[in-house]
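Just one protein chain is left out here, and the rest sit where they should.
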């Protein structure tokens, strides 16, 4: 595990919500982070699909950690805001949220994210959501 | 409980994620719905505050159900997209997500939402997040 | 004219686009700015209504100047991002864009905006667009 991956994994491990949702960190590279979410009934909306809020939570974290891979030492990342479109019902046996840095400034980092749904017995994936997010760098809490 | 409240409560009760987060429906009126979320460590981000994703989940649901209070019979509501700003850390012992309809069309309903944080020993509340959302009406699944 | 109004008016007067669109500054208060836009065929989209881009331009400026009323001396405001919903066609003889500060931080200011359409022979107005925007404070250029 790289130093970068270890840094992200330590923060990810401290996010109670990611554990509550059952999400795991699956890729960490400069400017890109993937978070995986297996389907579970405890994440559902009223029709049994995964709730938009769960989908949003993992892709927000993926975008935030993607921004963190590009942050200066001693800086942390906070979500200032994001916008997300839901393209189709979040139907699948597992989901991969992909966060990517598009533009990294001293203060603000703009990321895009997508959530890919993998269905049993189907090749490839379908994109169920697309995010555009603004992350802000803050001095790390001691 | 009004018919309207009962309709919303039935759908809310079927959302596994709302139960997983510990959220409850606290107000249902024409065009406005409140969802309450008590603080819990299992909703946290890395600093112990409530994760942006949990905040977002409850206000998305509040906006969706606000839209549902104005939907024609036989119609359901799906989130097309939303945008959310996080104004300050989600620090509090309980949170109330307020969703309100701003404009209801046949097809698209625009809602605004806010998340209010109540802190122990403090009067009033602080707004921690603001949402602007587009909901779409679809024929109800049988 | 107050000092505040004069400060905003000087900047507004330097915005070539506002003159090109025919927009004028109609109210400046702490945390709130109005910009007025009369209908003109040179602002139209393909059906003769005012183009979403013109509507957006005036409410972006109204939000930016609302943020500027709350900025520290020596600071300027730049739009980091915004989201806008179009509620109905921009049909009217004049439009008033209202920008309001919702939360002002040292660095980021969150504003909401709306565009009101006034139609000939009708009392009141209709809201044609709603914005939620993030403005960033930067040191003023000399």
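All chains are identified by letter, namely A, B and C, in their written order; residue positions are counted from 1 within each chain.
Note that in this section a contact is a pair of C-beta atoms (placed from the backbone, for glycine too) under 8 Å apart; a residue touches a chain by one contact, two chains touch by 3 or more.
Note that this is a predicted model, so its numbers are computed, not measured.
Asks: Could you pull out which residues of chain B are in touch with the chain that's been left out?
Replies: 80-81, 83, 107-108, 110, 134, 136
Asks: Using the document's contact rule, name the residues of chain C that touch the chain not shown here.
Replies: Those residues of chain C that touch the unshown chain are 11-12, 14-21, 40-47, 50-54, 56-58, 60-61, 78-86, 89, 141.
Asks: Which residue numbers on chain A touch the omitted chain?
Replies: These residues touch the chain not displayed: 83, 85, 87-88, 102-103, 110, 112, 127, 130, 132, 134.
Criterion: only the chains that are shown with their structure count from here on.
Asks: Tell me the angle, as a multiple of 5 degrees, of the rotation that maps chain A onto chain B over the C-alpha atoms.
Replies: Result for this pair is 180 degrees.
Asks: Sort the chain pairs by how many C-beta pairs are in contact and tell me the top one.
Replies: Highest contact count belongs to chains A-B.
Asks: Over half shared or under half: which fits the residue numbers at the contact of copies chain A and chain C, same or different?
Replies: Over half shared, hence same.
Asks: Between chain A and chain B, what distance separates the C-alpha centroids? Give it in angstrom.
Replies: Once rounded, the distance between the two centres reads 21 Å.
Asks: If you average the Cα atoms of chain A and of chain C to get two centres, how far apart are those centres in Å?
Replies: Here chain A and chain C have centroids separated by 33 Å.
Asks: Do you know which chain B residues sit against two or more other chains?
Replies: Answer for chain B, listing residues that touch two or more other chains: 83, 85.
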